[in-house]
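The structure follows.
Heads up, one of the protein chains got dropped from this complex, but the rest are sitting where they should.
Order of writing sets the labels: A, B and C. Residues in every chain begin at 1.
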Amino acid sequence: MEITISRTKCFCGIFGITNHKNAAMMSYYGLHALQHRGQEASGMVTHDRENGKDVFRIIKGEGLVSEVFDDFDEWQPQLTGNAAIGHNRYSTTGSSNSRKNIQPFIVNYHSGNLAVAHNGNLTNDTKLRKWLESEGSIFQTTSDTEVILHLIAKSKKKSQIDQIVEALDFLEGAFSVVILTDNYLVAARDKLGFRPLCLGKLGDSYVVASETCAFDIISAEYIRDIEPGEVVVIPLIDGDSELESRALEGKNGERKQCIFEYIYFSRPDSMIFGHYVDKIRRRLGKILARKYPVLPVKPDEKVIVMSVPDSSNTAALGYARELEKMGVDARFEIGLLRSHYIGRTFIEPGQENREMRVKIKFNPVKGVLKDKIVVVVDDSIVRGTTSKQLINLIREAGPKEIHFRISSPPIMHSCYYGMDFPSKEELIAFKMDGNVDAIKDYIGVDSLSYLTIADLQEAVKEDNPDDYCTACFSGEYPTRVDFNFTKEHYEV
Amino acid sequence: MEITISRTKCFCGIFGITNHKNAAMMSYYGLHALQHRGQEASGMVTHDRENGKDVFRIIKGEGLVSEVFDDFDEWQPQLTGNAAIGHNRYSTTGSSNSRKNIQPFIVNYHSGNLAVAHNGNLTNDTKLRKWLESEGSIFQTTSDTEVILHLIAKSKKKSQIDQIVEALDFLEGAFSVVILTDNYLVAARDKLGFRPLCLGKLGDSYVVASETCAFDIISAEYIRDIEPGEVVVIPLIDGDSELESRALEGKNGERKQCIFEYIYFSRPDSMIFGHYVDKIRRRLGKILARKYPVLPVKPDEKVIVMSVPDSSNTAALGYARELEKMGVDARFEIGLLRSHYIGRTFIEPGQENREMRVKIKFNPVKGVLKDKIVVVVDDSIVRGTTSKQLINLIREAGPKEIHFRISSPPIMHSCYYGMDFPSKEELIAFKMDGNVDAIKDYIGVDSLSYLTIADLQEAVKEDNPDDYCTACFSGEYPTRVDFNFTKEHYEV
Amino acid sequence: MEITISRTKCFCGIFGITNHKNAAMMSYYGLHALQHRGQEASGMVTHDRENGKDVFRIIKGEGLVSEVFDDFDEWQPQLTGNAAIGHNRYSTTGSSNSRKNIQPFIVNYHSGNLAVAHNGNLTNDTKLRKWLESEGSIFQTTSDTEVILHLIAKSKKKSQIDQIVEALDFLEGAFSVVILTDNYLVAARDKLGFRPLCLGKLGDSYVVASETCAFDIISAEYIRDIEPGEVVVIPLIDGDSELESRALEGKNGERKQCIFEYIYFSRPDSMIFGHYVDKIRRRLGKILARKYPVLPVKPDEKVIVMSVPDSSNTAALGYARELEKMGVDARFEIGLLRSHYIGRTFIEPGQENREMRVKIKFNPVKGVLKDKIVVVVDDSIVRGTTSKQLINLIREAGPKEIHFRISSPPIMHSCYYGMDFPSKEELIAFKMDGNVDAIKDYIGVDSLSYLTIADLQEAVKEDNPDDYCTACFSGEYPTRVDFNFTKEHYEV
Partner (left out) sequence: MEITISRTKCFCGIFGITNHKNAAMMSYYGLHALQHRGQEASGMVTHDRENGKDVFRIIKGEGLVSEVFDDFDEWQPQLTGNAAIGHNRYSTTGSSNSRKNIQPFIVNYHSGNLAVAHNGNLTNDTKLRKWLESEGSIFQTTSDTEVILHLIAKSKKKSQIDQIVEALDFLEGAFSVVILTDNYLVAARDKLGFRPLCLGKLGDSYVVASETCAFDIISAEYIRDIEPGEVVVIPLIDGDSELESRALEGKNGERKQCIFEYIYFSRPDSMIFGHYVDKIRRRLGKILARKYPVLPVKPDEKVIVMSVPDSSNTAALGYARELEKMGVDARFEIGLLRSHYIGRTFIEPGQENREMRVKIKFNPVKGVLKDKIVVVVDDSIVRGTTSKQLINLIREAGPKEIHFRISSPPIMHSCYYGMDFPSKEELIAFKMDGNVDAIKDYIGVDSLSYLTIADLQEAVKEDNPDDYCTACFSGEYPTRVDFNFTKEHYEV
């Protein structure tokens, strides 16, 4: 039976910093670097101590980091304090929930202030929510994050860290989370480590972020990843206090990191799960070339390798280079121009005219493609409609042949761990029963090849093949999943 | 010992309606009529049943009703359903809390949806909040209303109405409240009935509102007041179901209605606590004239009676008429023009120049006042600074004498029941130890007279003198009050 | 034959000041005081001299003064300089022209900078515009003001003042105008002086304004009116320079001042055309009472006199007092409450439901009117629809009789001099052929009386009866009028 993925559980970027006099400013830069992980909304919370009192300050709103925090003179004096956490939220366009669900969340409970920013998707949140309600909890949002807050508040443990660990132990599914209290910055990753979370250092400050590109922008140094099932506790008190590492129940070295982070989501200049994303993508392109090369009939015929910018640029470069090594007269070219003036506000007037959607975003570079054998490398195919229109567009530039190469396997299953795929029925590979030939015909290319799961595992060959979750390709979900999960039953 | 009144507990206007196909539109009109009770923010919640599911819709924001609901085509299609509640919020300018504290509040708990709009100020909220936190509740705002929601969610009672009654039984202080659930509209008033709340009928619909002027605008009929300590339960199911009346613990016929509602806050065209406001105000003016007349030395000399528009218009009319009856050649004149173009957005550039504040709002009508004996009637004096500047302004118009008559006693004490007075130390009457002569000199008038508490009681002579709270004049608070109450300790 | 009044020619408020270090701030206050003359848009221009260069600064926009100039810290540092002019524009809702037509206008021409703000309506603007176009002028707006600018630029006179006087000599119709150049503030009134314009002094500064209420707010002293046909030239150079008075061609002592300024438009606390508005309005009420009293059949029966607030308050007071003098037991009461929370943003959802328009604005005070003989005093009837609904509303409060008294004659003709009446066909008095009985029946009152033109003239008996324009009542236009005038033929 099929489900509707709730759009309130989603891909996001998180950031945290301690012991820095410009904590909010550093977070601002960090969130900017993580903008690709969430463009719908952004928020920051700082912790300050005024006259012996702990004060939390928050600013959050809809839009890009540069839109929510557009008036420096306004927000900078407000967000005082030496510690901060921040969050970018992925698009959940049109949801009437959107305003209330913007993170971080901030509340007051028996042990003081509490702010949480969360990336991932819990798989037992419905059950937890029902239990909490039966205990008298009230919910103002449909967000997983509120569940986490209630679990912490419910804990009877004395120490705040114990409360947090107990709460996190209840959770199933994917989460990377930063929590700010009056005394600590806590950063944790679920037991299987679906989503990335990195630890860094900047002078005397600790920094945590979804990806290392957020460290680069503030010149922080990468130390290590937060481990799957690890809870890192960083005291806010400056001075000699050291960070403490706690383990969640069930932490056992097993990991199920999201391979799609490498394929599409993370930035190529980031290092996550121990590798530079750029390096893995280039490998994916090379494997793709070795296994599914495009070899011209006439040996001296030229082959143009192009990407669908920007996410498949590196894979396309790898593909071109590997083809060259095979003696083919291949070269990487920029065959599609991508407009960066679209943003969230671009309307597509006349929705009937769907082909405009692609034309507004892409224009083929005619001189480059005319009469050429063209290999188009893309990172994935989801619904297939965009690919079809894009290929149509490229076709108008007059290439001799178009070969489509995908640097991932066919996406056949929904993701319950935070990747924002549509429902199964909308996935072209599911609809066509995994028949690559049928997909090829639908999209209208001369040939189409995907990678296999084994190919992906080869690209991360330094790691154990089981270290990665490939459920969207294989359907093998590493945790219990509530297939009956339905969308939130009320709208706020 | 002195306290700071939390600005999150405050004067407001509330409205509710059932069984009306244009429930949101009726609420819009009702809230517009109640605009004087709160200009900072406004909100509405509707209940709809879609495919057998109960859905709550909410729109709220900062500004006047006409600003929050400025695009009819946008909000009207969203706020579907046959039942609604609404709320106007009084100014708490500059509070960083303001956005989150806008009412109604809407949450989800074990028994379904719940929305609350509240007018008044609880006196035991700090205690309740601490207890709830110790039980694992988390708070997102500093509002009393959230306390009410938690108490309902905590109740172990089976029936939702029992849960609500149990929760309200916990509360001390002043509250008039409307609650919307999936099945009921509940309207209740605290045991002493500090704030008004009226019940009306419009066709097959029940209506509740802070004042009857909200009934007039939608041509609803006034039935009766909700009684002090009464909980009125109106089923949302259309048809034969009748409303049910429940009693709060301690309901015993005693009442302590806020006399200041008559003096200043309510609209003159409303009926509250059983009387037209306009009628009581005229009586206050007449009593003021009888007890503190201005009698010219030369019997044929003319006396001009003017009001500080608009709240003291009726009292001034009563004063003038009574003086005339006493044989004085007195007449009511419009001596001050009031600008209605100020609104919430008006800046006062050059804050140092305080006198501009008054000039921006008022201009004396010179021809009327020149060389005359002038009686200025006002409803009250709070800090005294505005009165002083206003009298200065009138003085410039060249009157022979200025006599200042106040249709209430000196305000000497803070209000813990929802009236937005400043702290005691800022009250001119407290600062001058109740010395009327000193106040007269400070303000700079030829004579100054206030009413006494007994005079107020005479104005509502149909009622028992003990039926009204006069704590701001007498300091005799009818409930326990936490004088150590301090402002919220965190800002959200 | 009938015409459509162009909404771009209109009622407005103008202001100017010289030689004041806070020229913009003074203008801000002045415009605020003149807000009633125009709520659609507002603007200011200042003149500054920087490094020997003349610089004009301008800010203008749609909305109230307090909305256009809502951020003091933003506009105050921009509008530098010692001289300024400002303008408030009357509502021309929905016109796509509106943005471009906001005044003041500012241009650069051969003799330097030029800014103009204008109140009135030219009657030969179409002819002038055609002639200017034939000479190569291009027009960016449909405003009269742009015509004035072109005429000045076209002048071959050497001295800038001669250029301006020559340009103004071309104009026919109504205008009060302030002009700012690099060297002068010029204030002028058309030969017949339709619209008011006053001259004042504030320390070493000269001030001009449509009404004296703009002087009061900044504590400036009224000196005299700018005379009909007078051009007052005030040098910007501080020090000994004195103002110069020039005469327009045709200035001959004749005047045709708009009597409607007294009846409705000006503020009661202003002095215009040599009288306090308040005084004239009271006289109108008294004459109305003397000529059309409401005398109860039973001599001891009470009569309630009420106004339609706020514009007819003073006339109603005068009416009540005069009736009293005649021995009637009459008294002035506040019978209608007016909401001041409407503003420009208030929507009337469900336009079909026209009666809501009136209910949103007014509510009768029931206790006051029930079973009483009620006299409702209003300043004028235009279309009659609002009056009809208002009387309906009052009727619901249960009065015994309603007598309607109008402090002006029936409006039968369009105004070509700046008053924003609708076309003749929409005027109830024109539609009913001046038949007062028919109007009475339409509105639904027990009796209806208007004043006559002679009555108006009696109210300004100190002046020559011919000093006032009464064309909207009599149809006798004091200048040539282009009855074929049609609306602008292009939209910008």
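Just so we're on the same page, a residue touches a chain if its C-beta (ideal position, glycine included) is under 8 Å from a C-beta of that chain, and two chains touch if they have at least 3 such contacts.
Computed from a predicted model, the values in this text were never measured in an experiment.
Engineer: Out of all the chains shown, which come into contact with the hidden one?
Structural biologist: The chain that is not shown touches these displayed chains: A, C.
Engineer: Can you say which of C:Val55, C:Ile342 or C:Val382 touches the chain missing from this structure?
Structural biologist: C:Val55
Engineer: Quick one: say which of C:Gly136, C:Gly253 or C:Gly327 touches the chain that got left out.
Structural biologist: C:Gly136
Engineer: Per the definition of touch given earlier, which of A:Val165, A:Leu317 or A:Met412 contacts the omitted chain?
Structural biologist: Residue touching the chain left out of view: A:Leu317.
Engineer: For the full complex, which residue in A:Lys157, A:Lys279 or A:Lys400 touches the chain that was left out?
Structural biologist: Reading the full complex, the residue touching the unseen chain is A:Lys279.
Engineer: Pick out the residues on chain A that sit against the missing chain.
Structural biologist: Residues 25, 28-29, 32-33, 35-36, 39, 64-67, 69-72, 76, 213, 216-217, 267-269, 276, 278-279, 313-314, 317, 321, 331-334, 337, 339-343, 345-347, 349-350, 356, 359-360, 363-368 of chain A touch the chain absent from view.
Engineer: What residues on chain C make contact with the chain left out of this view?
Structural biologist: Those residues of chain C that touch the unshown chain are 53-58, 78, 96, 105-110, 113-114, 133-140, 149-150, 153-155, 489-492.
By definition in this document, only the chains that are shown with their structure count from here on.
Engineer: In how few steps can one go from chain A to chain C if every step must land on a touching chain?
Structural biologist: 2
Engineer: If you average the C-alpha positions per chain, which one ends up nearest the average over all of them?
Structural biologist: The most central chain here turns out to be B.
Engineer: Per the centroid of Cα atoms for each chain, what is the distance between chain A and chain C, given in Å?
Structural biologist: Chain A and chain C have C-alpha centres separated by 62 Å.
Engineer: Chain A to chain B: how many Å between their CA centres?
Structural biologist: Averaging C-alpha atoms per chain gives centres 50 Å apart.
Engineer: Two-or-more-chain contact residues of chain C, please, as numbers and ranges.
Structural biologist: Residues of chain C touching two or more partner chains: there are none.
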